[in-house]
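A single protein chain has been omitted; all remaining protein chains appear in their positions.
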Amino acid sequence: MSTEIKTVEGITKESTQAMINEVLELYPEKGKKKRAAHLAPNDQASGSACVKSNKKTVPGVMSARGCAYAGAKGVVWGPIRDMVHVSHGPVGCGWYSWGTRRNLMSGITGVNSFPMQFTSDFQEKDVVYGGDKKLATLLQEAKDLFPLAKGISVLSECPVGLIGDDINQVAKVASKELDIPVIPCNCEGFRGVSQSLGHHISNDTIRDYIIETREFPEPVGPYDIALIGEYNIGGDAWSTKPLLEECGFNVKAVWTGDGEMDRIAATHQVKLNVIHCYRSMNYMCKVMEEKYGIPWIELNFFGPTKIRESLRKLAELFDDSIKEKVEAVIAKYDPQMQAIIEEYKPRLDGKKVMLYVGGLRPRHTINAYEDLGMTCVGSGYEFAHTDDYDRTASEMPDATVVYDDASEIEMEHFAHILKPDLIGSGIKEKYLFQKMAIPFRQMHSWDYSGPYHGYKGFPIFARDIDMAVNSPTWKLVEAPF
Amino acid sequence: MSTEIKTVEGITKESTQAMINEVLELYPEKGKKKRAAHLAPNDQASGSACVKSNKKTVPGVMSARGCAYAGAKGVVWGPIRDMVHVSHGPVGCGWYSWGTRRNLMSGITGVNSFPMQFTSDFQEKDVVYGGDKKLATLLQEAKDLFPLAKGISVLSECPVGLIGDDINQVAKVASKELDIPVIPCNCEGFRGVSQSLGHHISNDTIRDYIIETREFPEPVGPYDIALIGEYNIGGDAWSTKPLLEECGFNVKAVWTGDGEMDRIAATHQVKLNVIHCYRSMNYMCKVMEEKYGIPWIELNFFGPTKIRESLRKLAELFDDSIKEKVEAVIAKYDPQMQAIIEEYKPRLDGKKVMLYVGGLRPRHTINAYEDLGMTCVGSGYEFAHTDDYDRTASEMPDATVVYDDASEIEMEHFAHILKPDLIGSGIKEKYLFQKMAIPFRQMHSWDYSGPYHGYKGFPIFARDIDMAVNSPTWKLVEAPF
Amino acid sequence: MANNLGLKVKPVTEIPEAEVNRVAAWINTEEYKEKNFARQALVINPAHACQPLGAELAAHGFEGSLPFVHGSQGCASYYRSTLNRHFREPAPAVSDAMTEDGAVFGGQNNLHEGLENSYKLYKPKMISVFTSCMPEIIGDDLTAFIKNARIKGFVPNDLPIPYANTPSFNGSHIHGYDAMLLAILQTLTQGKKVEGRCTGKLNLLPGFDANTGNIREYKRILEAFGIPYTVLADISDVFDSPNDGTYRPYPGGTKLEDAADSVNGKVTLALGTYSTAKTYGWLKDNYSGKHASIPMPFGIAKTDAFLLKLSELTGKPIPASLKEERGHAVDLLTDAHQYIHGKKFAVYGDPDYLLGLVSFLLEVGAKPTHVLCSKGTKKLEKELQALLDSSPFGKEGKVYVNKDLWHLRSLVMTEPVDAIIGDTHGKFAARDAKVPLFRFGFPIFDRVNLHREPLIGYQGVMNMMSTICNKFIDVVDETCDDRQFEMMR
Partner (left out) sequence: MANNLGLKVKPVTEIPEAEVNRVAAWINTEEYKEKNFARQALVINPAHACQPLGAELAAHGFEGSLPFVHGSQGCASYYRSTLNRHFREPAPAVSDAMTEDGAVFGGQNNLHEGLENSYKLYKPKMISVFTSCMPEIIGDDLTAFIKNARIKGFVPNDLPIPYANTPSFNGSHIHGYDAMLLAILQTLTQGKKVEGRCTGKLNLLPGFDANTGNIREYKRILEAFGIPYTVLADISDVFDSPNDGTYRPYPGGTKLEDAADSVNGKVTLALGTYSTAKTYGWLKDNYSGKHASIPMPFGIAKTDAFLLKLSELTGKPIPASLKEERGHAVDLLTDAHQYIHGKKFAVYGDPDYLLGLVSFLLEVGAKPTHVLCSKGTKKLEKELQALLDSSPFGKEGKVYVNKDLWHLRSLVMTEPVDAIIGDTHGKFAARDAKVPLFRFGFPIFDRVNLHREPLIGYQGVMNMMSTICNKFIDVVDETCDDRQFEMMR
């Protein structure tokens, strides 16, 4: 990690704090007080969080946050391709999360891959009389219609928890009757303060119901690893998995992008867990470390600088054979990445970017922008915890603004003041900022592009950022009359 | 042929003549006199023409006719797929006739099939100084760029003949130098009164430059025939050629739909010429009869009744082996055609159709409509001759109107009086009648459908006619307000 | 631990390719279809969302109205994202972010804090409150809560705060739309009815319709008639706002005073009898003037009926410009009928859209073969069947109510069609069936600008007809043999 203190011309802790104070003035007293703790200038040298996080969203602000169900269905479970994931409750939750996270999947839809929207479509009567019986029936139907499904996850929506259904019991019975794992996941949306608890609950459920239920038939090898917290957004895993393989590793399981239940269930057999999205899956790494003694390492696959650093850090844990392969890989790809930088940097150098994403990219992508000559002038997370902000401090330039669970009005205000050349955030923010003629990329979904991870991803990332920043359409916004 | 006299309720010779007289009243005296001879009620029993034909178009009327070049390029030469056909003169003629007749072709475009628009694109200087030198150059260029072309036709447009170029000499020299046939065709648009002369000139050119220049390598067989006057509109030849083959014949050449120069050039070796479009190719049949003793027979491949009649007529000329095959073919297809009739006739029975097409279909399709229960209440040709009208008399119901080189105002008037349920004519007439809410099918081009010939064609014909007549869109024309 | 489910530990296995292929073939069979249609509990790929989504759309349709979700912030994020993706526009809305404590203490604190913050931050002229599951289940008393909020001064007394109960476990987005619209109109018109007063205006209720082009088209038609109007609710400027470099959270919507005065309207016309059923039922008894509820004007005949109804209700003649436009549309239909005649369609969508689309297809000679609504009633089923029965082109058509898109997949795989009409969610069935999908519905997540292209009225007829016919011609051009590849079509 760089220890050099990065600064941005015109940005000081005082200027940032003044900007924050301005926006806080918009709030009523109570709201102001609550929000104040979540907004602060970065103290790069400190290496620790400058804001509070993982607190309840302030009612009545325009928050970008989702819920526990979203974290469970959209993030952790949904990407496992060979399971049927039932959104248990009313129709909406499953419908909204159907196809709207870009965790791509192999396989044949409805045969051995299930990116569909399965729901128990609760009606009034299910709320009144309970949905357990319906659940039992639908599990049988799912098994009948999708005989190759490796398992079924049951993801509870709000009413299920509120009316006191016992899905755990239904799942247990069904598992035996249908002879496939039926995993109950009590991820009702009202639980916790954001998606984050959904990740945690899902991790716990994997711990309780999945892991150690399968074993690899082949013997365990020294380079057997699992790739954790890689969701294959826009095909990311199809970049990172082959990259790790090129470095000499056997990637036995991916959690959970394009994931396979059996492999996830046998992950207790690997030698190392490589984690990318720390926020959503650090729980499991820790569980596996404690329970099976599997070490874990946190990597960053965005941009050649971080990829290089990460691969070498990884190689350090292995023998010379791996080290040689890693150096060969770096030697092979670095010139290609340099060519990309030479193509795009002249058009992006000195441009400013503001980030506001989920639980990983607000820090992990900063250096990728820097590889292109850009500077991050603000960053923040929807659902991060203190450990995420700790890790963010050193990545961000000193004194730039950090925002936790930012509300739209805060982002809008910061953008007015900072005048970034690009904002990287989500769909709910996109059109707001585009109306302000600020180039924008969705950084949850790669804006329907990707992959952005690994060496395959960086050229696409660079092209997309250039496209956003330098599209001539922005010049058309202001009319000559 | 049917000898029964067909009548149409409400139509008498007197009523038809009265209708004709009304429309003639619209003309100035001279025009009226000229047109009067071209409009008459049919005398079915007579079996002979009731109108004059093949005369100059009256200036200033809206005629549907084309020119000699159109007859040469569009009809006779254009469909020969493996030759380069050069529209020699200004850019327009070739451009208008590019892809606008649906003589479909096999092969790879620009490699061994040439449905492109080749032109010398005359400029002022070519008109002033002559185009022979340009022609010589372009022939060389065509040979260089299209080495697999079997030959090149040079189709003169008006200026070429008027400025006195000698394309025949250029072609002769080029043929030797390039070692491929270069066929000069003096089909300037000002020659003759319609497309018809273009057919004739082209036939003569085939006679003079093509036929007898190739020989089939295999020995001549007793069932070797040529299919003449079949242009493969919408794939017609791909229906009729296999049909004749199913009947036991070897179709050695098709003139000229999806045609091959070599095979056309060796047609003097066949045992019989089967002609479909009599108007455009009877000349060649007669030449081949005179010169090589090849008999010819005129057939009609529209609708099961006429197909059946035609095949039996054809079989009469051959031995029992052919007769048996023909009967087998009829026995195979007749029930299929009957099923088609049963499907569509209930919706088409008693409907009236008016026809105005080129040189064949105004008589050849009448019975196909009758197969569907429809009645022809008027018919006429753009460019027919007396022998065509002779052949038409017996096909049309008695006393129905016959029009030669009809002008739009005549057609419009007849349609107002006769109120047909369908008009079958060309693109120039189509939208006029559709504005009158009269269903319409283009009967030159099968309205981008087809084939209509043979047993493959009839189901498509029936479907299309039903679609046109019974489209619910016609009912929408009249507003309820 | 590993055996929490009581299952044995097994080896990691790969499904043999032959088995995958067998099942891949099996799911396309008649046998599978039967099994699929026998489902009682499992719903797969439903083509409808939940009530609050529709409520939010209605809430956006009024000037300065801030949609306010009483419930989890996750719900609000889902609704907003859906609208963002469909319109490619901002959809500013808030929630009061209820969490577990809500289950224990109720949501009043959240609501109050939410109202206070959102009023101060976003300066709305109206806060339109609707509920997601949680408060519906715990039984929050919104009437009391909001009254208390005013008493405690979180919001001014005169700020309109309509609220609607929009439980997700009941109905679909169209019902939430209806409920919110009703609440807004009840709130805004309260005490505004003036004996003898007549605005002279026509109130037009477009119902749940996420096509801004349709709303603009209604307005254009009314303007052609010279009929003064109030659209209830007008989402057109809200979800089709210009990009001029300035972000405006409330770029349009029905003016609140117009909505308030709508109770004194001359005429009130609801389009689409399903998605404004409740609202219409109420205003019919409460609004001045004449009232009517007619089907959405899809296709020529229903557009004719719409114009005739406008003329009848207002006494104004049908303008020449619309008569001419009708002629243009009919001209296109007659010119292009051969590209659509006899083509079979699977159609699904919301009830009012379905009735319109089927009507359009029948009048151009296409065959609506599978007509499916994933949330409908017996009444709808009958109405659709009667529509099919009214035309020879409906003979082969079957109606499926409360069936989903996995049922639809079975239908199109066993009884093939030439195309599907629906929304973006139909793309998987369309891909499997190898036919085009026409996105005449909601939501559209994968194409641009389609929500600006009207489907209703004569203009809509032209848009649908050229989109469909040109796509069919595209398919011919892209899939035909070389020897069938032609200049003309």
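Per-chain residue numbering starts at 1, and chain names A, B and C are given in the order in which the chains are listed.
By our rule, contacts are C-beta pairs under 8 Å (C-beta built on N, C-alpha and C of every residue); 3 or more make two chains touch, one makes a residue touch a chain.
Nothing here was measured: the structure is a model prediction, and the numbers come from that model.
Trainee: Relative to the complete complex, which of the depicted chains are touched by the chain excluded from display?
Mentor: When the full complex is considered, the omitted chain touches A, B, C.
Trainee: One chain isn't shown here. Among B:20, B:39, B:105 or B:182, which residue touches it?
Mentor: B:182
Trainee: Would you mind spotting which of B:191, B:279 or B:391 touches the chain that isn't drawn?
Mentor: B:191
Trainee: From the list B:59, B:219, B:293 or B:335, which touches the chain that is not on show?
Mentor: Once the missing chain is taken into account, the touching residue is B:59.
Trainee: Over the whole complex, note the residues of subunit C touching the chain we left out.
Mentor: Against the left-out chain, subunit C lists 85, 88, 240-244, 323-328, 330-332, 334-336, 339, 424-425, 427-428, 431, 445-450, 452-453, 462, 465-466, 469-470, 473, 477, 485-489.
Trainee: What residue numbers in subunit B mark contact with the hidden partner chain?
Mentor: Within subunit B, the residues touching the omitted chain are 26-28, 30-31, 56-70, 86, 89-93, 95-100, 108-112, 116-124, 126-127, 134-135, 137-138, 141-142, 144-145, 147-148, 157-159, 161-163, 171-172, 175-176, 179, 181-183, 189-193, 195, 207-209, 211-217, 260, 262-263, 265-266, 407-409, 412, 426-428, 430-437, 477-479.
Trainee: Against the chain that's been left off, what residues of subunit A make contact? List them.
Mentor: 98-100, 102, 104-109, 235, 258, 431, 434-435, 437, 445, 447-449, 463-464, 467-468, 470-474, 476-477, 479-481
As a working rule, only the chains that are shown with their structure count from here on.
Trainee: Roughly how far is subunit A from subunit B, centre to centre by C-alpha average, rounded to an integer in Å?
Mentor: 68
Trainee: Between subunit B and subunit C, what is the gap in Å from one C-alpha centre to the other?
Mentor: 53
Trainee: Of all the residues in subunit C, which ones touch at least 2 other chains?
Mentor: none
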